[in-house]
Every structure is written in C-alpha cells, then in structure tokens.
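Every protein chain but one is kept in place in this view of the complex.
Letters A, B and C mark the chains as written, and numbering starts fresh at 1 in each.
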Amino acid sequence: MTVDALPYTDFYKAKKGIWSWLFTLDHKRIALLYLYAIISFFLVGATLGILMRLELFQPGKDIIEPQTYNQIFTLHGVIMIFLFIIPSIPAIFGNFLLPLILGTDDVAFPKLNLLSFYLYVLGALFALSTLIFGDGPADTGWTFYAPYSVKTGTNVTMSVLAAFILGFSSILTGLNFIVTIHRLRTPGMGFNQMPLFSWALYATSWIQVLATPVIGITLLMIVAERVFGIGLFDPSIGGDPILYQHLFWIYSHPAVYIMALPAMGVVSEIIPTFAQRTIFGYKAIAYSSMAIAFIGYFVWGHHMFTSGMSGPAAIIFSILTFLVAIPTSIKVFNWLATLYKGSIVIDTPLLYALAFIFNFLIGGLTGLLLGALAADVHVHDTYFVVGHFHYVMFGGTGFAFFGALHYWFPKIWGRMYNKKVANTAFAIFLIGFNILYFPMLILGIMGMPRRYYDYLPEFTSLNQISTVGSWITVTGIILMLINLIVAARKGEKAPDNPWNGITLEWQTKSPPPLENFDKMPQIPEGGPYNFPNAYKHKH
Amino acid sequence: MNASNFVEGVDFSLYLILSIAVFFLVGITAVMIYFLIRYRKKRNPVATNIEGSYTLEIIWTVIPTILVLIMFWYGWTGYKPMLTAPNDAMEIEAVGQMWKWTFNYPNGKSSDTLVIPIDKAVKLNLVSKDVLHSLYIPAFRIKQDVVPGKDFSMWFIGQKLGRYDILCAEYCGQLHSYMLSSVHVIEENKYDEWLNKKEDTSNEHPGLTLMKKNACLSCHTQDGTRLVGPSFKDIIGKTETIIVDGKEQTIIVDRDYIFNKISNPTSSTVKGYQSGLMPQLNLSEQEVNDMIDYISTIK
Amino acid sequence: MDHTFHLPNSGHNFDAKSSKLGMWLFLYTELLLFGGLFLVYMVYRELNSEAFLLASFKLNVWMGTFNTVLLITSSMTIAMSITALQKGNKKLSVNLMWLTIIAALGFLVVKYFEWGAKFEHGLVPGMEHYDTLPMGERLYFYLYFFMTGLHGLHVIIGAIFILFVIRGVNKGTVTPERYSLSENAGLYWHLVDLVWIYLFPLFYLIH
Partner (left out) sequence: MSDNNNVHISSYKEHFSTWAALILLTFMTVAVSVFGAELRTLSVATAMIIATVKATAVGYYFMHIKYDPKIYKWMMGTVLALFTFFMIMLTIDYLTR
C-alpha cells in the first residue's frame, strides 16, 4: 500500500481544542459528534435489550419487577427508534459523505446542521432525564397509545417531549439535505449522475420533512391531555383513542422507511465497489427509492387491522401495503444482478451488505405476512411482529450501519482495521443475531403476545434459545467495536482509496482536508459507477 | 376439526405466504452465494459493466406484483367473514379492565372465564372500563381490540371441545401479561346447565363478592404481599404516608379514609405507589360500606 | 499548505435560492403540523356535526371577520414591502413592515377579547361550565383553543421575524440586492394568513 506523501492538513488537525469541536460548523466533525453520541445511546439501548432477554429466560420473575420491565422495553424502543436508528445513517454517514459524494465542501446550511445536533442532544437528555426525575421512565411502549399514556403516573410527558424535540432535529437535517442536493451538486452532476446513496438520502429527507410534523402535533396533544387532565383522545368528552393511532402511524410508518432507505443507499454503494462493476439498473434503484418514500405514506393503517378500524379501510390499507413491497423487491433483484459478472472482492463491508440483504429478506417477507389481513389478525401484537421489526431494523439497517462504518472507516480515520478480526466478529454477530430473533417469529405464530413480562410455560424453550442468541450477539458486537476502536487509534495508515471506489469521496485524501477537496473532483464518465477498467457491455 | 371457524382461512393465508417467503429467501440466498463463488476476483478478474435490462426490470416487477395480489386476496378472504357476525349469534358482553376479563351473559350470570356451547356462533360485545385491551384467542386465530367509549364486537364459532387460552394482546399497563382467562367450549346441554346454575355466593361475604366483581383483587392482595397497590391485610389502623395535592401527610388508615379512597381514587396517593391507576367506579354508599366491612376482616 | 482552491459550489457562500428553498420546506412542515389538527377537526366534525354546529354559534362572527380582514391586509402590506425593497425603496418597505406588525398586534388584541369572553362564559376546558357542555361541544371548544392558540403563537413568531427584518434593513444587512430574509419573513407571514383562511370558516362560519 502506498501512502500519499504530499503534506496536507486533515480536518482533525485543521483546528484544535474542545471548542473547535463543540462549535464546529464542519459537516465532518458534526458527523463524528453524532457518531459518538449515537453509538453511546445504542449501547444503552442494547443493554436494556439484554436485560429484557435475561428476564424472559424463563417464566415468572427472574431479575426485575413487571413495572420495571415495562419501563425498560419502552425506553429500549424510544432509544432505539428515536436516538439510534432514525438518525443513525443520515446524521452520521449522510452528514459526513453527502457533501463529499456531491463534490462540495459542506451542507447548504452548516449552522442549521449544528443546531440539529444540539436539538438531538437536548432530546436525548429529555429522554434519559426520566431515569432520574419524575416518577420514572414512561411505561407505555414506544407507541404512547392513548388513553394509557394519559392515565399512567410515569413520566410520559418528558419522553413525549423528547420525541418532539428529536423530531425537530430530524426535520432540520432532512431540510438541509434536500437543499444541499438541489443546490450544491458539483458542476456537471445532474440528478441522474448522483451516487445512489444521495438518492436514498433525498427520498429519506422528504419523509423527514413531511411526516415528522404530524407526530409532533400528535405528541403535543398527548402532553396537553396530561397537563390539563382532559384532551382530544379522551372518550369521556367524545374523543376517539383510535384517532390517536391513525395520527401516530401517519408518521411512524413512513418513519420505518426513514430507517430503511439510507441503509439501502449504503448497500447500493458497497455492492458495485466490491463487484468492481457498474450498478445494474441505476434508474430503477434510484426511482424506487422515491416510490417507496411516496407509497410509504399510504399504508399506515396496516398497524391497526385489529384496532377497530373499519373493514373497507383495512382492505385498502392492506392492498397498498403490498404495493410498497414491490419497489423494495426491485431493489433486491437489481443488487443481485449487480453481482453477476462482477469481479468480486469479498471484504468486510461486502459481507455486511450481503447480510443486510439476507436479514432484510426475512424481515421484508415476514412484513408481507403482516400485511395480509387474515394472517395479521392472528400475529398482530405478538412476537412475530417483534421478530419482523428486529429483522428489518437491526438485521437490515443495523447491519448496513455497521457495513457503512467498515466501508468508510479508512476515509473517516485514515486508518485500516484488522480485517481478520472484523470478519470473525461479523460471523459471530450474524449467527448470534439469527439465533436471537428467529425463535421470536415462531413464538409469534404460536401466539405469544409482545410486551409480556411473563409468559405461558409452553413458550419457554424458544425464549431460552433467543436469550442465548443475545449473548452471542453481544460477543460479536463487542469484538467488532474493540477492533474498530483499536484501529482508529493505532491501525495502519490507509490509502486514500483502499477499495478502488469510484464515487467522489474516494478522490480526496483520507481523512479529507477541512475544505474536502483541494482540486476539482472529476465525475466518472458515463455514470456514477462506470468502472473504467471493467469490460464494457451494453444491453 | 379446527378449533374455530376462522382457523382455516387464517392458516391458509399464513402458510401460503410463508411458503412463498421461504422460496424467495432460499432462492435469492442461493443465487447470491453462487455469484460470490463464480464471479470472485480470482475466477473472474475482469468485470463486465452491464447497465441494466428493461426486460428483466419488467419481469421482476410483474411477478412480485402478481404474487402480492394473490397474497392480498387470500388475506382478504380469510378476513372478510370476521367482519360480520350472523344474526342468530348469541351475544355475550366481554368486559376488559385493568388485568381482568369478565363475561356477562344475557341472563345476568357473570363469570371470569368464557364458557360457550360448541358449534354455535358467539358474538362478544366488547367493553373497556379503562384503557385499550385486546381479546386474543390464539387457538381460534382471532383478536380484537377493546376500546373505551366504543362498542366493538367480535364473533366466532367454537368447533372443538376443550379449554383454550384467552390473552390480552394490547399493552395495558403493569400486569398486562397476567390478564389471562380461558374459553371453555362445552356441549350444548352442559352449557345450559352451567348457564342456569346460580353461583352460590350466600355464604360469601357480600363485600368479597363485590370486590371480585370489580377486580379489586387483581391489584390488591389479602396476604400482605405487594402487587400493584398496597395489600389489604391489616390495613385498618396502619400508619402510612399519603400524598394529597403534591404534599405528603401521615395518616392512620380508618373507614373514612378508605371510603374516600374508593369513591374518589384520585383524591390521594399512597406514597411509593403509582398514582392514577386505581379505577373510578360507580358504587352505591351501601356497596362501598360492604367492601370496607370485608376489608376490615382481612387479618 | 495553501488554501487558494475553492469549490464553485461551496456550502459556505450565501445563496438566495437555497435559502428560499429551505424556507419553503420549512413551511411544508408547518402546514402539516396544522394539518394534523385539521385532520382531528375533520374526524370529530364528522362524528359530532350537530354539536359542532351548535357550538359554533357561541363564537362572534364579526370579531372573526374583522380579524380576517386584518390578516389579509397585513399579508398585502408585507408583500408590498418586499416589492418596495426590491425596487430600492427602503423607507417605504420598512413602513409597510411596521404596518404589518401593527395589524398583527391588532389581531392579537381582538383575540384577547374573544378569548376573554370565552373565559367569562366558562367555555374553557377545565372550567366548571365547560364540564356541563354536551360531549361534542366540549371537543369543539378544546379544538378551538388548541388551534387558535397555536395559530396565535405563529402570529407572534411571525411578528418577531418581521422585526428582525426591519432591524436588518436598518442595519444594512438586508438590502435590495440581498433581500432573502425579507422574502422569507413574508412567506412565513403568508402562511399564518393561509392557516387562518381555513380556521375562520371552520370555526365561525359552519352554521
């Protein structure tokens, strides 16, 4: 490996001191601030997950009280959704890479970017403050369904306000990215020459901007109801608790695509790089991102099939739900076709990307089962749903997140990790993950409801397998993190373009200088993934 | 014979989709691994830039669309019959409240397990006294939320003799996972016998009967252990700290205090317990006094 | 090392088009924020149309009409102030903005009296008389206070925004060449007007 010998100042060294970090307007530093914050919250949330698995190891009380258990799964859900997975890829890798892959030096509104970060911190503080102040963390589930969320004595108000503030942070990030993509592409880069990761972020950002306000106002209604003692969902004044569910899911279904689309964007970057060939069906992948974002608004009712919603509404929502699966499957098939006749280098990022496809397939296909009316009546609110969403969120987006971390690691830190250890950690993680969550799907079909502190004896053995899986997962993740932490401090120097990537971020130094580029980046000829040394073949 | 009339439709759509899912999962994973091996750098040093193919795009848009419409179709046909109960269905009121199911029969009988005759359509009118619950009978493949302020119902036919679990599937607070009951499918003649048998409560304290009926005992024990609320054991004469309007005060529990607490649960909160959980009930003065009479006997 | 190289498409340069696009995106979020409430209104009106009808008679149409006229007029003045700024007439522009702010204050004063009257009649959620109203009417007044309250908050924010623009024009940071801030304040103000255009008939006029 040759290391570029030219002297330059990277963005770490360009400015010094703690304030130069806390008040930085540089998108790369903000991205790193997000990274450290988000990983910390992930570990907190994960620890709560492990605690739940321990409690569920056998029926009856093991280590915690029912009330504590309820608060734990709520906090686990809130942390994982609002503090980990929604911001994860956009706020970290979007921030770091969007300007780089578009060939510019920052996002459109750097100050707003810093404001988003501090709103994120504020929201996180609100969410965690419930551990110390008031009557303990909320015990409602992350969905805050009325009227329980209004009745319970726990500190729901704080948790809900946290979600509200985090929503604002998310809106501002989305707004920033949309404007950046519209206005700051490098000269000559049209929308159809953009890397697919920016397409994915573009679609995601629109969801953030247009869906988040709806949950904002809904949560404010919950706060008002708690503060004034009466409110808009209170049956005693004619309110309808089901309306709350509608408003909640009008946001929260599109939100699952806020989680999924950036991950798909990452996969669309990794696969062509490691296959060393152009992406198959660029436009199909790009436009299906937009289609998912758009159709995703129309399916929220599939969370409410048994809520008392009317039959005709349920039928319409079911059919729309199936439609949203189609653009997703288009993506999967195009990724698969991209491997065809590639010259594949099997490296850690690619392994994560392929594991994404595998896990996401299980998650997505179980999603189809949930979308079917009759089947959903049986498995709704059971562990089948828990299995489904861990597969898509953790097995999908989580794996893509760690894949992105391994893929852009040399760019971000200028160093390389130990690939053997990384691959071992990956294998343990993948195996543990499936042992942890696959039993949940079976439990669900057998009829074990979710949010259960205690369960019937016939569910014991599968729960035990699942708990053992959680220990294996922990091992894998800890190994992975240690490997990366060691590498970031003492890893060997990485070249500017270790994977022979072709998108613009690989044209600058690793780590990049403060202004990102010290010469004009060159757009690859004939499309963003047109690897020059591959044999050309047009269909 | 299936346990209920819905098992067939639900299971069909479930297994149909599962088999399509397994097919795609296995197929796609296999192709993926094959490509990894066949086109790895060693065996295929020069990649080919294939930009796409309209034919393929169309194929893999159309085939999933068709499959998905089939899935929708069977999901719908399995679901449709759940929407409307036959007119001759016998009606039973199912009441959900924090952590207890109660089933009220037209003749005034009430029971905490659901007893139904075999092969007869049963319609449950769902009533919630507090928050959302969901009545779920896994063996019958049926589930419906119980919403306060709304009159929803569900129906089914029990087709196989036996006892099946009833679970609460919508999170409803602390003891959500203990909100269990069961449905007992029995023969028609046994059912009639059961229905017309008066439960013998004559030698039971009227206060206890009332407390069972109002689910007090799902939160308060009689043996001194703490559940959701304080235990009733030795409660009269106990010194404890309560919170009124945010201020703590120490009191000695007496009849008046308990009377107040039952008639207006939000008037005070026992320190160390969660406020707002105890339900507001519509009880006559006599009934409350009966309960207090009984509570004072718990030693 | 030298820092002479600069990208042409830098995020550090001011760009009027970016700032306008950003503002519009923000307005969409505001629209959907109110949108959520309009959805609640719509559903409850479908469920309780008689009660809503009766309750709406308890509002004062003439005050509402007066406020509508005020807001529409202020919308015109703020739009004209941008035109004035673009044409280089700073003085006129500032004066028109002051007019807008006066209209905003007028709007709030009228609202104050309206709300005051509701308090007197005990129609505010939590008051004793409120608790005796039929269910649908209680929903109506709950929504009325929630929605006009949130709208009032936006009137205040909008007015403060305009104050900033006035300061900017006086200090010379907002100029005929660089009027983005004034344009954005205008857009925000029009949004406040837009929301009211729907609130007014929905609460006052659905007889």
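Methods note: a residue touches a chain if its C-beta (ideal position, glycine included) is under 8 Å from a C-beta of that chain, and two chains touch if they have at least 3 such contacts.
On a predicted model such as this, the values are computed, not experimentally measured, just so you know.
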item	value
Which displayed chains the unshown chain touches	A, C
Residue touching the undisplayed chain, where the options are A:Tyr297, A:Phe399, A:Tyr437 or A:Trp499	A:Tyr297
Among A:Leu112, A:Leu128 or A:Leu210, residue touching the chain not depicted	A:Leu210
Identified contact with the non-displayed chain, of A:His246, A:Lys331, A:Arg415 or A:Lys509	A:His246
Residue among A:Ile39, A:Leu115, A:Met309 or A:Val345 that touches the chain left out of view	A:Met309
Hidden partner chain, residues of chain A it touches	182, 210, 243, 246, 250, 297-298, 301, 308-313, 316-317
Chain C residues that touch the omitted chain in the full complex	17, 24, 28, 31-32, 35, 39, 42-43, 46-47, 61, 65, 68-69, 72-73, 75-76, 79-80, 82-83, 86-87, 186-187, 190, 193-194, 197-198, 200-202, 204-207
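Note that in this section only the chains that are shown with their structure count from here on.
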item	value
Whole-Å separation of chain centres (CA-atom averages), chain B against chain C	45
Averaged-CA centre spacing for the pair chain C and chain A, given as whole angstrom	35
Residues of chain A engaged with two or more neighbouring chains	236, 239-240
Per-residue multi-chain contacts in chain B, two or more chains	none
Residue numbers on chain C that touch chain A, as the complex places them	1, 3, 5-12, 15, 17-18, 21-22, 25-26, 28-37, 39-40, 43-44, 47-48, 51, 125-126, 135-136, 138-139, 142-143, 146
In the complex, chain B residues that touch chain A	6, 9-10, 12-14, 17-18, 20-21, 24-25, 28-29, 31-32, 35-36, 39-41, 44-53, 56-57, 60-61, 64-65, 68-69, 71-72, 74-80, 82-83, 130-132, 134, 136, 138-139, 141-145, 147-150, 152, 165, 167-178, 269, 274-277
Residues of chain A that touch chain B when the two form their complex	66-67, 70, 135, 139-141, 145, 147-148, 151-154, 235-236, 239-242, 275-278, 280-284, 305-308, 311, 314-315, 318-319, 322-323, 325-326, 329-330, 332-334, 336-337, 339-346, 354, 357-358, 361-362, 365-366, 368-369, 371-382, 445-447, 449-456, 527, 530-531, 533-539
